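After the structure tokens below, expect a handful of questions from me.
In this view, the complex is presented without one of its protein chains, the others remaining in place.
Chain IDs A and B follow the sequence of writing; residue 1 opens each chain.
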Amino acid sequence: MLKFNQISKRFGGLQVLNDVSFSVPQGGIFGLIGPNGAGKTTVFNLATGLLRASGGSIEFNGQDLGSIPPHRITELGIARTFQNIRIFKEMSLLENVVVGMHDHLDYGFPGLLLNLPSFRRVEAAARERALELLSWVKLDHKAGMAADSLSYGEQRRLEFARALATKPKLLLLDEPVAGMNPSEKTELMAEILNIKQRGFSIFLIEHDMRFVMGLCDRIAVLNFGRIIAEGVPDEIKNNPEVIEAYLGKEEEA
Amino acid sequence: MLEQQLINALSLGSVYALFALGFTLIFGVLGVINLSHGAIFMLGSYAALLLVDKLALPLWLALLAAMLVAGVIGFVVDYLILKPLRARNAPHLIPMIATIGVAIMLTNLAQGLFGAENKRFPFGTIPEESFNVGHLHVTALQLGIIGISVVLMIVLLAVMRRTQLGRALRAIAESPKAAYLLGINVEGLFYLTSFAAAALGGAAGVLVGLSFNAISPFMGQPMLHKGIAVIILGGMGDIRGAMIGGLFLGFAEVLTVAYISSDFRDAVAFGLLFLILLIKPSGMFGKVLERKA
Partner (left out) sequence: MLEWWEGFWATYNAVIYGIGVNAMLALSIYVTLSCGLLSLANAAFMGIGAYTAAMISMQTALPFPLALAAGALLPALVALIIGIPTLRLSGVYLAMATLGFGEVVRVIVLNMEITGGPMGLNGIPLKTEFWHIALLLAATLYFLARVRRSKIGRAFEAIKADEVAARLMGVNVPAYKLLAFVIGAAIAGIAGGLNAHYTFTIGPNNYAFENAVEILTMAVFGGIGNLIGPSIGATILTLLPEVLRYFKEFRLAINGLILILVVLYLPNGIWDPRRIQAFRQRRQARKER
């Protein structure tokens, strides 16, 4: 679904990614792991169009993502959440999620200006859908509250719901459980499985080994900007290079 | 001829550079665009005028005293207004708006106190001598202006590059939080920077006042606009940039007036500003556009 072909990325003199190739299959949960600074978030930034690759290409469902701007990549079906949460702080939860539907709200200028029934219908449907998505992450009871009044874990779930609002085919999750306690992590794991069952494909970056091993169907390992392993969790767990890269230490966030 | 214009350009450019230095220091270290810098420049000029006129101080002493006065005003503005905004972590456009208020207040107060007409230095204050070097005609005033500006700039550069203080300031410019964690007295250095920057602005005010022998409450505004153009040209927060940018503007203006038309003199600064924002917004020497916390 999402194919990285020999991607390399340089920042000035620093080579962040080098000859990175892997493929995220449709349906299922794909994980990208690696020590801090390996280049994982850069991979996401490239996939979403925030950065341009220095070399190589990225294909999404056969289409080259080349120089497509971020908002169009979202239209094509890739959505993402952020490592350091980027919700719209002063907007309500509901409004946050409705922003995600931006591309799918079809009304013309006259409808908007004259408050025509077509406009009202689309807006009402959007709010309903937003409420539904919030219920998936169990935040619907707080729909009218300002986003910055939420706890850290709740804000992560809000980002989730907002990303889902963009009607993505592929959901990119950047460290979705960072900063959560074990019970929150288990809850989120269940929610992610839920989402996978609803038909979304998921590509996530994480540090927490247990989380990744328990959840992902396939895993790729990034170290110093290179892919050092790719396969099913069992293969990765026993791969000596991977173990060495993590210095035999299991990361618990 | 060209060489003659160069002397004029050097003189004008030095003052622009001096003014811009104060401006860019505040931006580099405090992260604020201080739009009251022009008003402080103007007050420095009035301070010198009053000291010479009422207290009959010699010019060099009046200059130093005016710098002190300007510095104090700059410090007070920082302490009363910018400091509370820092404590609140206000987004960086807010302090800028506050300094607009300060500028309006100071300008209007000056107008009310001193009157709106141009004032001159008492007869005999400004040195009248001039020299002829080859076929160049240089006035003592121009030499003085260039000399004083150069001295101040060298002092500033020396402090920034070679002293512990300078290192601390540069650390703050990179990241105030990190500097604080390193044990640097960030708040104290903010006060010092505000003082020093205002003092430089005041010095520029005195020199410009002497240069045109016209002091008015409104002289700060056009200077501020040029200062903005200079620091964007040179790269905001960059000291070398402010100096070179200032000289560049001086040259550009003088040459425009000499060879095109004096009507467009004030537009030169903004034309350049506009151009560089379109081509390389970070300016000649600017590196990072986004400052870390």
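In this section, a residue touches a chain if its C-beta (ideal position, glycine included) is under 8 Å from a C-beta of that chain, and two chains touch if they have at least 3 such contacts.
Note that this is a predicted model, so its numbers are computed, not measured.
Asks: Please provide the labels of all shown chains that the missing chain touches.
Replies: Result: the unshown chain touches A, B.
Asks: May I ask which residue of B:7, B:173 or B:232 touches the chain that does not appear here?
Replies: Missing-chain contact among the listed residues: B:232.
Asks: Have a look at B:88, B:137 or B:162 and name the one touching the chain we're not showing.
Replies: Spelled out, the listed residue whose C-beta touches the missing chain is B:88.
Asks: Looking at the whole complex, which of A:119, A:160 or A:200 touches the chain that is not displayed?
Replies: Touching the chain that is not displayed is residue A:119.
Asks: Quickly run down the residues of chain A that touch the omitted chain.
Replies: 48, 50, 69-71, 74-75, 79-80, 82, 86-91, 95, 98-100, 102-103, 105, 107, 112-113, 115, 119, 123, 162, 165-166
Asks: Can you name the residues of chain B that touch the chain not displayed here?
Replies: 33, 81, 84-85, 88, 90, 92-94, 96-98, 100-109, 111-112, 221, 225, 228-229, 232, 236, 263-264, 266-267, 270-271, 273-274, 277-278, 281, 289-290
In this text, only the chains that are shown with their structure count from here on.
Asks: Measuring centre to centre with CA averages, how many angstrom lie between chain A and chain B?
Replies: A distance of 48 Å separates the two centres.
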